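Yeah, one chain of the complex is gone here, protein chain that is, but the others are all in their spots.
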Amino acid sequence: MYTSKALKEYKIKEIEYCRIHGRTDLSQPAVPLFWNGSGIELNVSGSELWLDIEVDFELFEPWVSVELNGSFMSRQMLMPGRQYFCLFRCMTPSEKKTVFFRRELQAMHEDDACHIVIHGVLSDGQFFPVKDRRYKLEFIGDSITSGEGTYGAKSDTDWLSMYMSSSINYATLIGKELDAEVRLLSQGGFGVYTGWDNDIRHNMPAYYDPICGLAFGEANEKLGAMKPYDFSSWQPDAIVVNLGTNDDSAFHQPPFTDPETGENHKMRRKSDVANCPVSRSQTGEWRINKAIEPSSMGTSNAQASPVTVSTSQTATEPKTISSAESAEKDYLEEDVAKVKKAVTDFLAHLREKNPESHIVWVYGMLGYALSLSISEAVSSYIRESGDTNVFYLQLPNTTEDELGAHAHPGPSAHIKAAEILSDYLAKRLR
Amino acid sequence: MYTSKALKEYKIKEIEYCRIHGRTDLSQPAVPLFWNGSGIELNVSGSELWLDIEVDFELFEPWVSVELNGSFMSRQMLMPGRQYFCLFRCMTPSEKKTVFFRRELQAMHEDDACHIVIHGVLSDGQFFPVKDRRYKLEFIGDSITSGEGTYGAKSDTDWLSMYMSSSINYATLIGKELDAEVRLLSQGGFGVYTGWDNDIRHNMPAYYDPICGLAFGEANEKLGAMKPYDFSSWQPDAIVVNLGTNDDSAFHQPPFTDPETGENHKMRRKSDVANCPVSRSQTGEWRINKAIEPSSMGTSNAQASPVTVSTSQTATEPKTISSAESAEKDYLEEDVAKVKKAVTDFLAHLREKNPESHIVWVYGMLGYALSLSISEAVSSYIRESGDTNVFYLQLPNTTEDELGAHAHPGPSAHIKAAEILSDYLAKRLR
Amino acid sequence: MYTSKALKEYKIKEIEYCRIHGRTDLSQPAVPLFWNGSGIELNVSGSELWLDIEVDFELFEPWVSVELNGSFMSRQMLMPGRQYFCLFRCMTPSEKKTVFFRRELQAMHEDDACHIVIHGVLSDGQFFPVKDRRYKLEFIGDSITSGEGTYGAKSDTDWLSMYMSSSINYATLIGKELDAEVRLLSQGGFGVYTGWDNDIRHNMPAYYDPICGLAFGEANEKLGAMKPYDFSSWQPDAIVVNLGTNDDSAFHQPPFTDPETGENHKMRRKSDVANCPVSRSQTGEWRINKAIEPSSMGTSNAQASPVTVSTSQTATEPKTISSAESAEKDYLEEDVAKVKKAVTDFLAHLREKNPESHIVWVYGMLGYALSLSISEAVSSYIRESGDTNVFYLQLPNTTEDELGAHAHPGPSAHIKAAEILSDYLAKRLR
Partner (left out) sequence: MYTSKALKEYKIKEIEYCRIHGRTDLSQPAVPLFWNGSGIELNVSGSELWLDIEVDFELFEPWVSVELNGSFMSRQMLMPGRQYFCLFRCMTPSEKKTVFFRRELQAMHEDDACHIVIHGVLSDGQFFPVKDRRYKLEFIGDSITSGEGTYGAKSDTDWLSMYMSSSINYATLIGKELDAEVRLLSQGGFGVYTGWDNDIRHNMPAYYDPICGLAFGEANEKLGAMKPYDFSSWQPDAIVVNLGTNDDSAFHQPPFTDPETGENHKMRRKSDVANCPVSRSQTGEWRINKAIEPSSMGTSNAQASPVTVSTSQTATEPKTISSAESAEKDYLEEDVAKVKKAVTDFLAHLREKNPESHIVWVYGMLGYALSLSISEAVSSYIRESGDTNVFYLQLPNTTEDELGAHAHPGPSAHIKAAEILSDYLAKRLR
């Protein structure tokens, strides 16, 4: 392999004009990429460009993509170890190229080892300023915002790293359309109040304050994931919250028993109270109404992976859409109220951290069941707080034709959502 | 002109298999077409087919379109008088053809003379049953549902019959997609509480109960327009209400003085109360704050037509969208409450008349300003009534590229709305 | 009906700024519209505009369409008689409107009575110059160029006026794309050498020189149809010839006996010579090989119309495309040579009449069977004449999905052809 004799090694922190995307810990000597869509962007001359990166994971291999001069060039999984990653070779040395190396995988709270770190760069060129974007946008969401289903065949039903992306993702598309820098904070299976499987620990608001509240384990700890995030460092023009889909799913899943506390949790439908094997007494205790077959206890995917780690299936279980369409009327008001309170609480928290940002809650790409409730919660937050810089925007449900892998929105659904939301934000922010 | 020697004249009521679309008075010897999208559909053999129709109008000429075998064939204005209207000629006599003759123009409350009546048919063939549709759908709306802007150049800004249609219209597109019979009740400039210009008489709920509450004048009276409509005769599977856009406009228009009562009406913004030339006292009286130039009093279109009839400009005045986007926070809560009450009242009334129909309120195609408020009203109706067969669906705002004539949604905006609403209804109704 | 009191009557020839489209006889007091796409275009102020037209036909009713400010507004059949045709009403008097009234129907050589004449205009406004187009384009073709199949359901198989158009037509679309004035000369069923049914009188070159060689009968005679056309009056920048499709069909049809001369004509395949009921001797005489059932003699459509006029079915009989795809190898070289000679002769004739025009022969929208032969003929014309301002451009065959009525190219096929040809012409003409 021919290699330029003029290649020079740069520590990532030495490069004056390096644009780092995504929340990260800038006090590190190297740059960890915690979230989906995080990455680095360079405007550089020279004939070659390489990254010096370090990768590890146990179960969920990280994927990355590369854009050259704004055009998609590659997408691949990374293998563990420290390595040079080639971004381009043999190009006209004098020309400036814009390169964007981007993480395609959400923060993986189920894989403590999973991380990507950028140590430095090999280049035989010079670095130039990276263009500033007109807007800053933050997206907070679940598997939809993790881009799950944007790659993979419609028939694919595993829950895998490779089906997620930022390269095809409504957030990224909006960024391109509006000339915005985007940050994604998302986790498949998570809700605003509860996860898809009634595990109430799996709510995004609980993980919003640290740099990356969903990158666990010693390695990520050392990389600064759990440090408090300095909100003043990057105040978005708008925050898009896309949560609620998994809260809805929980109404259709069996109860979850918290392994630490032994407590049972369940979002209930009226039919559950009548027929469901568990119910809750006035004093808040769960009662088993009748014996439940273990096989029906949310373990349908348990053999999905060769891996024995039990939590690896915490995914957005695709609900039966037709039932969900007409389901809200059947939801127990008392449990819907928990979602609504979580919405208003999260809005208040977001406002505290982001005093001037426009906040738009979006919902609907996988069913409208909680739409009226979330909209009401947004309205009641506005009324009670007097904070009118908040809105609720319904996004169209994904049609059968638009589904991608794992019953999630495919590329055309992301494009449609991006068009609607781009138009909304363009008019609101100007 | 060659004409088939075998043509026979039929009174419209003699034909066994004549499908009449749209609310009308079936006790008449002839069939009046009152609403946009109303018409007759025949499945007929023979080489020729003519309609015997009678037309009149003063200002707003009615337009009609013809579909042959489900495909758009013609669209034209009609001239006054009794006349034979040719639907096809010289076709293979033995083949059955489906022909749909359809009114393209909304009921015209500003033109008492405007009407189309179908007296009969000339045919040299036989009549066969018209296929039954799977669903019945009713659409209630304003200029959007009147299809205003679906024809005409983007630069056209007059308020004219010819820019309206049922041939390109989200309601008609949904009917085709879902195999549904559709009925449209719509009037440009009307709201659920008030018209675009603060004329509170221009609200659709007030005109829902008669066969056609918006066809005035002696001719229409005789044709039965004002007779009570027999709701039991055609209970829709779903009702789509697309109102609120003109209620929003009213917040941006000067006050309206009711010519009959002398009362002033105005939907107010907080800035109006501070700066507006008029305000209302505690006791409900309007006060002129300072002199208003006559030219700024909502009369900008007053010379638009050669016609001197003063009410002919009651249109959806296209508001400045950017202001509307951020406007709701500025609306006086007291006036927004009137819209919300009108929504809940209308839902209750619709439910009374249509006990089993699914009702979905849609809104957003010309701005989201009242979206949260309407959604809240829908929620509060559901909570108070216990009627859960109701939903609120936001439709995407029309982008700059999708605008048609007179700053209204163009064909691509109607297609987009139809796709989203078809998907929603298909899932909800199955 | 309200009518402007200020309407004034103008003879069409009195109007200074009247743009007349299509070849016509300008020495007439009124303006006859002979060809598809011919019409008049006005740039006019005022609130109303009417045309004073005169129409007649026996079998094939003419259709017209109206564009207002460049946007499609109406399309309808015309009834016989002198009449006022309303183009718009009640518009803002001071605004200038561009109106284009256009014939949708080809010249109808089978209906001597068929004609449209424009006598004058009623207007309460003023006339302004109509914008000049950048290019002049002439299209010469068959049913494809007559727009047959651009309206009508895919299942429609009659041969009717209403399925043809200039409003949806690759020629018109190219005119819009390139800012060109277009003229269409076309006739369904006609070829460059022979008609679809082996009637060799049905070739377009024979009708190119008069103003409209295909408008027969006394009425058209009087209107000047058969007068020689003054080619110097309008020299096109480019001529598009789209012929050959019916010459190909003739290879798949039974022989035709000229009613006047009694001569038999047949484009032969090798299999015809072996199996066909007729063949031709060395001396050029036709021999009946065996008895032919009259029913197989090209009369398959004979009962298609209630009309007894026998020639009314001279249409492009859609051939079985699959056979045609592989058919050329089976065509008798001697008969293919007739098509090739007709091509070179027509090119020479076109060049004589249009010394500077670029000429592009296009072919393929209904099968490629004669593509190599036509291309060779074009090449040999160029070589022999030294005239290099000529080209052969293959257009894509219409796919099953793109078919419109009567097995002809539907709207999407016309759009595709227009895109390719527009790109070609834009690069060639600049």
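Chains: A, B and C, in written order; residue numbering restarts at 1 for each.
By definition in this document, contacts are C-beta pairs under 8 Å (C-beta built on N, C-alpha and C of every residue); 3 or more make two chains touch, one makes a residue touch a chain.
Just so you know, these numbers come straight off a predicted model, no measurement behind them.
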{"item": "Chain not shown, its touching partners among those shown", "value": "A, C"}
{"item": "Hidden partner interface residues of chain A, rising order", "value": "1-2, 4, 6, 47-48, 56-61, 63, 68-77, 79-80, 86, 88-93, 95, 124, 151-153, 155-158, 160, 162, 303-307, 312, 405"}
{"item": "Interface residues of chain C (partner: the chain not displayed)", "value": "321-322, 325-326, 328-329, 368, 371-373, 375-376, 378-379, 382, 388-389, 391-394, 396-397, 399, 419-420, 423-424, 427-428, 430"}
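As a convention for this text, only the chains that are shown with their structure count from here on.
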{"item": "Chain nearest the overall Cα centroid", "value": "B"}
{"item": "Rigid-body rotation angle, chain B and chain A, from Cα fit (steps of 5°)", "value": "180"}
{"item": "Centroid distance [mean C-alpha coordinates] between chain C and chain A, Å", "value": "58"}
{"item": "Chain A and chain B: spacing of chain centres that average the CA atoms, whole Å", "value": "43"}
{"item": "Separation of mean Cα positions, chain C and chain B [Å, integer]", "value": "40"}
{"item": "Interface hub residues of chain C, defined as touching at least two other chains", "value": "none"}
